[in-house]
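Of the protein chains in this complex, one is absent; all others appear in place.
For clarity, chains are labelled A, B, C, D and E in written order, and residue numbers in each chain start from 1.
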Amino acid sequence: MLNKKTLTDFFLGCGAPYETADWVLFGAPFDSTASNRPGARFAPKAVRIESNGIETYSPRQNRDMEETNIFDGGDLELCIGDASVALWQIEDAVKNILNDSKRFAMIGGEHLVTLAAVRALQGLHPGLRVLHFDAHADLRDKYLGAKLSHATVMRRVWEILGDGSIWQFGIRSGEKSEFVWASEHTSMQIFNLDGLQKTAASFKDKPVYLTLDLDVLDPSVMPGTGTPEAGGIFFNELLDALQSMPKMNIVGFDMVELSPPCDTSGASTAAACKLLREMLLMFA
Amino acid sequence: MLNKKTLTDFFLGCGAPYETADWVLFGAPFDSTASNRPGARFAPKAVRIESNGIETYSPRQNRDMEETNIFDGGDLELCIGDASVALWQIEDAVKNILNDSKRFAMIGGEHLVTLAAVRALQGLHPGLRVLHFDAHADLRDKYLGAKLSHATVMRRVWEILGDGSIWQFGIRSGEKSEFVWASEHTSMQIFNLDGLQKTAASFKDKPVYLTLDLDVLDPSVMPGTGTPEAGGIFFNELLDALQSMPKMNIVGFDMVELSPPCDTSGASTAAACKLLREMLLMFA
Amino acid sequence: MLNKKTLTDFFLGCGAPYETADWVLFGAPFDSTASNRPGARFAPKAVRIESNGIETYSPRQNRDMEETNIFDGGDLELCIGDASVALWQIEDAVKNILNDSKRFAMIGGEHLVTLAAVRALQGLHPGLRVLHFDAHADLRDKYLGAKLSHATVMRRVWEILGDGSIWQFGIRSGEKSEFVWASEHTSMQIFNLDGLQKTAASFKDKPVYLTLDLDVLDPSVMPGTGTPEAGGIFFNELLDALQSMPKMNIVGFDMVELSPPCDTSGASTAAACKLLREMLLMFA
Amino acid sequence: MLNKKTLTDFFLGCGAPYETADWVLFGAPFDSTASNRPGARFAPKAVRIESNGIETYSPRQNRDMEETNIFDGGDLELCIGDASVALWQIEDAVKNILNDSKRFAMIGGEHLVTLAAVRALQGLHPGLRVLHFDAHADLRDKYLGAKLSHATVMRRVWEILGDGSIWQFGIRSGEKSEFVWASEHTSMQIFNLDGLQKTAASFKDKPVYLTLDLDVLDPSVMPGTGTPEAGGIFFNELLDALQSMPKMNIVGFDMVELSPPCDTSGASTAAACKLLREMLLMFA
Amino acid sequence: MLNKKTLTDFFLGCGAPYETADWVLFGAPFDSTASNRPGARFAPKAVRIESNGIETYSPRQNRDMEETNIFDGGDLELCIGDASVALWQIEDAVKNILNDSKRFAMIGGEHLVTLAAVRALQGLHPGLRVLHFDAHADLRDKYLGAKLSHATVMRRVWEILGDGSIWQFGIRSGEKSEFVWASEHTSMQIFNLDGLQKTAASFKDKPVYLTLDLDVLDPSVMPGTGTPEAGGIFFNELLDALQSMPKMNIVGFDMVELSPPCDTSGASTAAACKLLREMLLMFA
Partner (left out) sequence: MLNKKTLTDFFLGCGAPYETADWVLFGAPFDSTASNRPGARFAPKAVRIESNGIETYSPRQNRDMEETNIFDGGDLELCIGDASVALWQIEDAVKNILNDSKRFAMIGGEHLVTLAAVRALQGLHPGLRVLHFDAHADLRDKYLGAKLSHATVMRRVWEILGDGSIWQFGIRSGEKSEFVWASEHTSMQIFNLDGLQKTAASFKDKPVYLTLDLDVLDPSVMPGTGTPEAGGIFFNELLDALQSMPKMNIVGFDMVELSPPCDTSGASTAAACKLLREMLLMFA
């Protein structure tokens, strides 16, 4: 359930009251299906605290968080250990936000939380497109015996939205069968972000959900993630690509898979924090 | 499913073939319900590797692992993210061991894995007693919305075995309601191990399952655990108490909640490794 | 300046509104004079977050935080780099609390913050006694050229309160001159806590300020501090001694020198968190 | 006060005696105003020790430290906790070096130490130019209530040297007001090092002080710094740019903000060490 | 001595039986001459465990480890502390593999282990070429008094194979004398991998041994190594260069100097793991 009181330790500049806010930011601290190194559950709190250390102003965009109107609702209290219950809890919170005619940004948690967001969006936003940045295809049908997993999440999303609704960028890892499957059911750009601008332009005013798995970034930029995958995108490459997109009808977005316990130097959390600022300044 | 091939990197001196072994050692690398700091899933592998560095001989007991007859079956492959499936997988593996007339030692994983062991044992060993060492009562009915959790495991065990079957030692943390509930349904020794010798003697030849949550030890001895709880038992205290017990009919035991990612110095893993050697020398 | 809005992430059970609370808890995140390993500035936030993981109930005292009436005001915003300004800011915040007829608990930060508390208390509470637990005497006149330092704090306190007002326990480190000076101006119990009960009894209803430098604990219990000093007090020793004290007129207390960056395993933060719970249950 | 005895553990190849040396290297281990993660105080010692592991020869420049004539004076003993006293101590040490007709390289500590160097230089070197590499503008008037801070240092430098004396490169972070202010009072190249060669050429034989905040480098190269700022310069980019500069009249330089406690892998300290070697080979 | 039983925890997809395998993978956990930060001894085990987390399929090469026929023999048991004995043990193991008409991949361990491989190969494979990727020249005659050292290994290799047999790429560090010596005795490409394709083509069907010191990679990609050297090759650069090589007669290769204790985030081990997969898919 979403907390609607004003947080004291809100994310950088996100101190608007719920009632009047256009966007709602919240944390979904869930990582029970993490098969490799867990810890994404600690990300939302870490990002909020770290945000004290950065500026509200972006020289890149010449925009300031002071100009936004965002409410930070804190972290959802989620069932640990039962993915289906936790997903239902997230879905419920998102629906409440949508029902109040607001848009939202969600800080994961592991990538599975994206499924809850899509479930909440699907009824209200027919024709939803999902713009997916990731090192991994996440298209397995099952992973280690589980249907609900960070490694199956985009397959589950596809079951809801169907062919032609998922655009994947930066994918550089997966089983052979995932790549084969993708060639029929999603649009996948491997290794890099080429074509992003054109893809975004094609969406016109269709509703778009953007999901960013931070491991799309190179592990040198983002070692603090559960499944670092060498050979990725650099920070400025990602921001340049995002900035190059024409304005879209983004109804929500998430940033997932930051794992503070794996971020021994603190630099990953700082990078995630800055990235969230830039995305909020772009989309909110 | 249990691997029955001979492992190359087996735990210290546990290289007997499955067929002729009296005891089977295996890992249950599951920690999805860990509410605090996860990482217990990495414990069995860490303990096996660390065991290369210690001696097979115990000067305390003047016994050597070379005198035992134990097969190390490696780690079970468990479903990550769905506790009920993982528990079923462990239960199945334990039943197979029991059906082959062997006893077993399980390296967790989080404490919830104990429930699977008890489920497997219950039919075959009527009158089963559970000897429980822990800092936490683990007697909640639900925790963060989940019935299956490391914080509810002994309550679930009680639902199987009933009053008079659970003996708890070293408990120093819990909700008030857990202590009240315990006063009616379990035998609980708070803060220390007083009375252990007498309890053990009272079991006579009844089948006993021993479950050791490593956080019963003081965090100075065992910082590498998900929920360190100050004010615990010291290493020699624990070994002295265990050695003081008269011989019992131990049908299986587990050692749970070592979290290698929290064990930054490596000393907790080394201590767990030595403790496992001592328990195998005592019971197997 | 103290925040008077209700915090969302307050310390364990300290969610009372300011207006009706008897006690106020707040953080003083200052560590600029730390000469060895800094990091105490991060302690209050770390303690609040960690407190999510522990119970509100103390089996030791059979008391629950739910029975207390404490407001958590969050962290003061302090000037970094100018100790005299930061001290003035803390003093001001404490005075406001005292003027509202409340008592307070302060989470440091480094030990120098105690000076601000004493300055605020001195006018309102004539005859103030300071009960000081520490590994270090903190009685130097200057340290590395500075009069305001964690190593001089009790000397500065003495300049305010004079002879006969400072009782020190557990001291096991200092320059020779500090021990000589102490023999004339304070009451110092070296190495242990012997005599604490008698000292406390002697205070009768005089106002008492208790200051606990966590490095009085042995580094095995509390490695996460800037200046670990081998050969200290164990956790249960400290709690037993504190519990043995007769009821006193404690007008405020602090717990200082937890350094989360030095707490690589997390066990020190967990211990500090539990200790704070126990002290709040004793005094508030 | 500067130590003039020959150090045993001097920095790589800097073993010349004070009397005959052309350049003096020393550490300024001060970080009291660090608002984020402190630790820069440990940098000079860490750099000296790490330098044992690298070669005196630079294949880039085909020059060897054996060809230089540098005295390493060790670390200054600085007042911890009072920035104004510490600055005076550094200024005094630099003046002594300048009075002996030597040039100097200073290893920080935090960026505020640069102010002391400029104060010492200003009288002796009229027309001083400051070449400033940094991720942050450092142009605030006050930061967290303090005039003397790592975040205000270039503003304080400007108060001494005035318009037209500060050239900033690589700046990618700051408050909006800092960028506005800079447009009138300094020359600022944002995001990259473009124009450096031309700037350097324009200095002709004017005295130049170079100050390098290591966080100008990308956090993937330099995670071990207090305020990592994603999207920076890579190592070879920086060295290429520095090598491209025509010969200037560099009277001193500093390298600041390495924080060894944040350098969990050791790679940042190694990189700083190599960078210092390259700069000494270029300038000394 | 090489273990010929099937390992349970073999490296990703390397589960072929010894008898029928074409290639043998094994670990050489030796690091006694590491002059800087030791730990490479832990690399083979760390790489095997980490390989559980990555896919057998390479989207880069569109090949799968399932298509290979590799036996993983585990780690050799090596004498610790006497380099000459350890080298003999490795040489012996390699000879046995070669005598069984198999090729091999060796996971170090420090770079000195390469010498043992070359010793074993020299008799059987006249005209052997060594393709050497490294940040360091490794051409000293002695290092810290020892002839057998990670810093002298390529000099020792040259003593066996003579002029015209060693091709070095990516070298960016060494004593001046090493670069001078190299100009007469080896082919050395400094700083980058330019010319690799042409070099590989020139080998035709001559037997080639490839040795990859992971520190040729930039420390941002590979901080987890004993002697990180700033300014190196990026991950995709290395893979692109390796993929660009025409097919060669590679009789064996090694990957050395991963140091898991220096890999605090785990990203270096993950990168090494992926690199090993790619090399096995290219060469085996």
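FYI, contacts are C-beta pairs under 8 Å (C-beta built on N, C-alpha and C of every residue); 3 or more make two chains touch, one makes a residue touch a chain.
Note that the structure is predicted; figures quoted are calculated from it, not measured.
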item	value
Chains shown that the absent chain touches, full complex	B, C, D, E
Contacting the left-out chain in the complete assembly, out of B:N99, B:N249 or B:S265	B:S265
Omitted-chain contact residue, chosen from B:I54, B:V85, B:I160 or B:I190	B:I54
Listed residues C:L124, C:A201 or C:A230, member touching the removed chain	C:A230
Residues of subunit C in contact with the chain not shown	35-37, 171-176, 179, 190-191, 218-220, 223-224, 227-231, 262-265
Those residues of subunit E which, in the complete complex, touch the missing chain	31-35, 37-39, 41, 77-83, 85, 112, 143-146, 148-149, 261
Residues from subunit D at the interface with the omitted partner, ascending	3, 5-9, 45, 49, 74
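Just so it is clear, only the chains that are shown with their structure count from here on.
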item	value
Mutual neighbours - chains that touch subunit D and subunit E alike	A
Numbering shared by both copies at the subunit C-subunit B contact, with half separating same from different	different
Contact-pair overlap exceeding half with A-B, pair selected from D-E, A-E or C-D	C-D
Between subunit D and subunit C, distance of the C-alpha-averaged centres to the nearest whole Å	38
Centre-to-centre distance between subunit D and subunit B (centres being mean Cα positions), rounded to whole Å	55
Junction residues of subunit A - those touching two or more other chains	35, 37, 218, 220, 264-265
Graph class of chain-chain contacts, one of line, ring, star, complete, other	other
